[in-house]
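What you see is the complex with one protein chain gone and the rest in place.
Labels A, B and C are assigned to the chains in the order they are written; within every chain, residues are numbered from 1.
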Amino acid sequence: MTIIQATLEGAGANLDTGRFTAMLDTMWRIRAFEELAVRSLDEKLVLGAIHPSIGQEACAAGICCNMEREDLLLSTHRGHGHTLAKGADALAMMRELFGRDGGTCGGKGGSMHIADFDVGMLGANGVVAANITIAAGAAHALKLRGEKRVVVCIFGDGAINRGPFLEGLNWAKVFDLPVLFVCEDNNFSATTHTAAMTAGPGAAARAQSLGLPAQTIDGNDVVAVDAATRNALAALHAGEGPQFLHCKTYRMTGHTAVDAAAYRDPAEVTRWRERDPITRLGEALRLAGVSEARLEEARTKAYAEMEEVYATARDTAWPDVAGAYRDVQDCGDPQVRPYS
Amino acid sequence: MTIIQATLEGAGANLDTGRFTAMLDTMWRIRAFEELAVRSLDEKLVLGAIHPSIGQEACAAGICCNMEREDLLLSTHRGHGHTLAKGADALAMMRELFGRDGGTCGGKGGSMHIADFDVGMLGANGVVAANITIAAGAAHALKLRGEKRVVVCIFGDGAINRGPFLEGLNWAKVFDLPVLFVCEDNNFSATTHTAAMTAGPGAAARAQSLGLPAQTIDGNDVVAVDAATRNALAALHAGEGPQFLHCKTYRMTGHTAVDAAAYRDPAEVTRWRERDPITRLGEALRLAGVSEARLEEARTKAYAEMEEVYATARDTAWPDVAGAYRDVQDCGDPQVRPYS
Amino acid sequence: MSVISYLEAGKRAVREEMQRDPTVWALGEDLGRGGVFGQYKGLIDEFGPERIADTPISEACIMGAAVGAAMTGTRPIVEMRFSDFALCAIDELVNQAAKARFMFGGQMRVPMVVREPTGMWRSSAAQHSQSLESWYTHIPGLVVVAPATPADNLGLLKSAIRNDDPVVYLEHKNLWPLEGEVPEGEHLVPLGEAQIVRTGRDLTLVTWSATRHSCVAAADALEKQGIEAEVIDLRTLWPWDRDRVLASVEKTGRLIVAHEAVAVSGFGAEIAATVAEALHHRLKAPVQRLGAPRIPIAYAPPLEDEARVTEKKIIDAAKALCLPVAAS
Partner (left out) sequence: MSVISYLEAGKRAVREEMQRDPTVWALGEDLGRGGVFGQYKGLIDEFGPERIADTPISEACIMGAAVGAAMTGTRPIVEMRFSDFALCAIDELVNQAAKARFMFGGQMRVPMVVREPTGMWRSSAAQHSQSLESWYTHIPGLVVVAPATPADNLGLLKSAIRNDDPVVYLEHKNLWPLEGEVPEGEHLVPLGEAQIVRTGRDLTLVTWSATRHSCVAAADALEKQGIEAEVIDLRTLWPWDRDRVLASVEKTGRLIVAHEAVAVSGFGAEIAATVAEALHHRLKAPVQRLGAPRIPIAYAPPLEDEARVTEKKIIDAAKALCLPVAAS
C-alpha cells in the first residue's frame, strides 16, 4: 500500500483540478447551506439550536468524497456539512431544520438528528461521543454480514474525553472492524477550550494506545484531508483494521449560531480566518490554473441553490401531527386515552 | 527525587528484613482470611459471592504499607486483601461477610462493599471501574481542602476497558490531583482472558496517553511493588501529579470461590503457582537471614488469628432488622404504610 | 410437553432463533464460557465465536454497538449480566436505541433484545439486586418483558427476538433453576398478552416475574380461607394487557398489584392508577399495591428479607381487602 502524502500548498501545479474543483463546490454548498440555516433563526424558521460547521468544510468534503454511497457515516450535532457531503438532499435537510413535511426525518429530528439512510448517513447525534459506539456496532454488523462496506465516524475534540471513545475504539480494534474514526478538532467544546480539559498528548496518542494507527493532519487543508482519508480507507480495505484521523480545524462561529463566542482570543480568530479552507483551496486551484469564472461559479451556484432550497423549505407545509404517534414502536398504543 | 529500583531476587542479603517480614505477616493474614472466607461458603455462612485475591497478596501488602492511615484507598469486588492491608479490623470484616452485627458496614454491604472510613478505606465497589471516578473526586476534595493526603485507587485489568478509566484518569491529570491509580492485572476478567478483549499495548500505554507517568511491574514481587509505590507516592507528594502503576499478577482461584476456572491452561496455572508471592518472599527472607521459625510464625499466627475471627464472627448475632430502614436518607419515610 | 428449566428455556429460545435467522447474534461478557449464569452454555459450539461474541467489560459499548448493528441488518441479543450494570449503558438504551426510529423519522428499525437478569438473588446486596422495570415502561420506544416460567421464557424470548423494536427482557435470577413444562416444537408467546394463571371471583392479583409464584402460593392459601383470588401474570409490562386486567377487576371488584421492585413509582402504580381511573365505580375496595419499601437491598439475609414481598404479605393484604371486618 502506498501512502499518499499531499498538502494544498505542496500540490502546486499538480493539483488534480477536476477532483478539487468538485470539492470546492461541495465546500461552498456547505457554507451556503449553513449561512442560510443561521439566517433562518432571525426569521424564526428554526426555533431550536443550530451548530454551524462554518470554517470546517474541508473535513466534510475531504472525507466524504472518498466514501461510496453504500459506505456508512455517523456524525454529531455539528453534522450538516458531513451530511451534505455524503450526498443527502439539501432541500430535505432544510425542510428538516424548519420542521417541515418532507424533511429528512419528517420533521421529527431537526438539526441535531438528521439522518439519511438512503445515502448511508446513519445520523447526527445529540449526545457527544454516542456515535462512536454505534459506529463500532454498524461496522460489526458489516463484518458479520461479510460486506465490503466501511463505516466512517466523525466526532469532535470534546468527545475524546468521554468514556465511549475508549470503549468504542477498543471494541473496533478487538473485533478488527472496518471503521475509520475521525476527530474533527475545532479547538472548542461549546465555550471551553478543549485543550484545557484534555490531558496528555491528545487524540492520536489516545487512539494509538488503543492499537489504532493514527495520524494528525491540517483539517483546513482539503488536499491533506483527502489524502489521509484515502490512505486510511485503503488500509481498512487492505484488512489493516480500524483507523484514526485527527483533523485540526477551527470553529469560525460560536458553539451555536446564537453564541457570540466572546470567550475567544480575537487574534486567534483572525489567524484562523486567514486559513479558511475554502479560500485556501480557491488559491490553490487558481495557481493550478482553474479560471476565476469557475471559482466564482462554485460560490454563486451554491448560494443560488441554497436560496432556492431555503425559499422552498419555508413554503412547505408542517407535517401531519399524527406523525407524532408514528414510528415510536409497533407494540402498544402511545396515545393517552381517558377512561371516562 | 531518587527512583528506587528493587526486586525480590535482586535484593539478596540487603533485603530490609524488618519491613518485609511485616509484609509477610500481612500477606499471610490476607491468605488466611480469604481461605477461611472461601470455606465459609461450605458452611453456608456466606450466601453471596466471594471473589478471592489469593495469589495477589503482594499488591495489597506492597501498596498499602506505603500509605498513611489518613490516606484514602478505593478498591473493587476483589478487595479483602487491600482492606486488610489498609488496617481494617479482620473480625469486623468477617462479620460483614457473614452479614452479622458489628460487620464493617453493619451487614448491609457484604463482601463487595466493605468500607472502613476510619482507616481511610472508602469502599470496595461492585461495579467494575466505578471506583476510578470516585477516587478522582476524593482526590479533588483533598486538593480543594488543601490537604496533604493522597488517594490510591486499585482496579482490575478488566476495568481499563470501561469508559470511567479514560474519564477518571483524564480528570485526575487535568485537575492535577493527588491520586495513584493501580491496575492490578490478574490476567482475567471473570472467565475471560482480558488480553483477548484489550486492544493496543495495555494499561500503562493508555495511562501515558492520558498524561500519567506509568510503570509496569511484577505484581507478585512485593519488593518491586513496594518500591514502585514508594516512587509513585513520592512523585505525588512532590507535586508531579497523578501516577499510574500496572502490577502484573495472577488470580490463583476462579473468578468467584465457586468458579472452578476450567477455562484456564493448567500449565499457566502451574507456572504462576511457582511464582506465588508469599513463597517468593519467604525464600528471599530466608536468604536474607530470617529464621525458619519466624517465617513459620508468620503463617501460623495468621491462621490462628483468622480461625478465631471466623469462630467469633460465626457466633455473632444477626443485625437488628430495623437497620434495613436506617441510613437510606434522612428525607422521607422508606416504609410502605398501608392506608386501610 | 417436556420439562426444562427457565434457564434452559431461554437458551432454547436463543438457539432456535439463531438457527432460524442467521442475522441473530448475541454479545456480552463471558458468553463464550456460557455467560455468568450459564444461559449461553454450549451455544458457541454450535454458532461460533462471531455469533456468540465475548466482549470487553464495556456495557456502554455493548449497548451502543448493538444499536449500530441493529440498524445495519442484524438482530443483536445484548447480554447485560445483571440489570444493575445496564445503568452503565442507559444513555445508549434510552437516548439511542429507544429513540432512533422515531427521531430519524422511521427510516429504519432497531431490532435488539436487551437481556437483563434482574431482581434479588440471595445476599447480592445493593448493586446486584435491583428491579427497575418501571423505568423502562416509562420510556417511549421500549417493549418490556418479564417472564416468570420456563414456557414463557421460551415463548416470549423468541417473540422478543423477532420484534423489530428494542425489547428490554428481564429474566429473574432466582428463577434460573425453576423447572416447568414447555410445549414441543415451535412455541411463541405473543408480546403484550397477560396470562390468567388462576381464576377467582373475589380479588384480582396482578403480578409478574418471580412474584407470580408468591402470588400463586398466596392464592392457594387464600382459597383455603374462602377467598378466591384471580392471579394475572402480565408477562409483558409494555404494552401491558389492560383489557384482561380491567375485565378481571370488573368481575372481582378488588385489585392488588404485587411486585418485587420498590413500590414508590413502581410499575404497580401505573396499574393501580389505571384501574382506579377506569373502574372507580366498580371497585368494592381501594386498589392496593405491594412492593419493596424505598430502601436499597441489604446484604445480610434478615435485612435483605425486609425488602421482600412475601406470600404472607400478599395473604395479609388480600384478607384485609376482602374481609375488612375480620382483619381489623
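Operating definition for what follows: a contact is a pair of C-beta atoms (placed from the backbone, for glycine too) under 8 Å apart; a residue touches a chain by one contact, two chains touch by 3 or more.
In this text, all values refer to a predicted model and were calculated from it rather than measured experimentally.
Across B:Met27, B:Leu97 or B:Leu122, the single residue that touches the chain missing here is B:Leu122.
Of the options B:Gly163, B:Gly219, B:Pro242 or B:Gly282, the residue whose C-beta touches the omitted chain is B:Gly163. Check A:Gly79, A:Pro178 or A:Gly332 against the missing chain and you find that the one touching it is A:Gly332. Only one residue in the set C:Leu132, C:Val145, C:Leu175 or C:Val197 touches the chain that does not appear here, and it is C:Leu132.
The set of subunit A residues touching the chain not shown comprises 46-49, 96, 99-100, 103, 105, 107-110, 112-113, 125-129, 158-159, 161-163, 189-192, 196-198, 263, 318-319, 321, 323-325, 328, 332, 334-336, 338-340. Take subunit B: the residues that touch the chain left off the picture are 72, 74, 103-109, 113, 115-118, 122-123, 125-127, 130, 132-142, 144-145, 163-164, 167-168, 170-171, 174-175, 326-334, 339. The chain not displayed touches subunit C at residues 84-85, 87-88, 90-91, 94-95, 98-99, 102-103, 125-127, 132, 134-135, 137-141, 238, 261-262, 264-270, 272-273, 276-278, 280-281, 283, 285-289, 293-296, 298.
Definition applied: only the chains that are shown with their structure count from here on.
Averaged C-alpha coordinates give centres for subunit B and subunit C that are 36 Å from one another.
Distance between subunit A and subunit C, defined via averaged C-alpha coordinates, is recorded as 41 Å. Averaging Cα coordinates per chain places subunit A and subunit B 45 Å apart. Residues of subunit A in contact with two or more other chains: 163-164, 167, 170, 174. Multi-chain contact residues, meaning those touching two or more other chains, occur in subunit C at positions 55-56, 58, 60.
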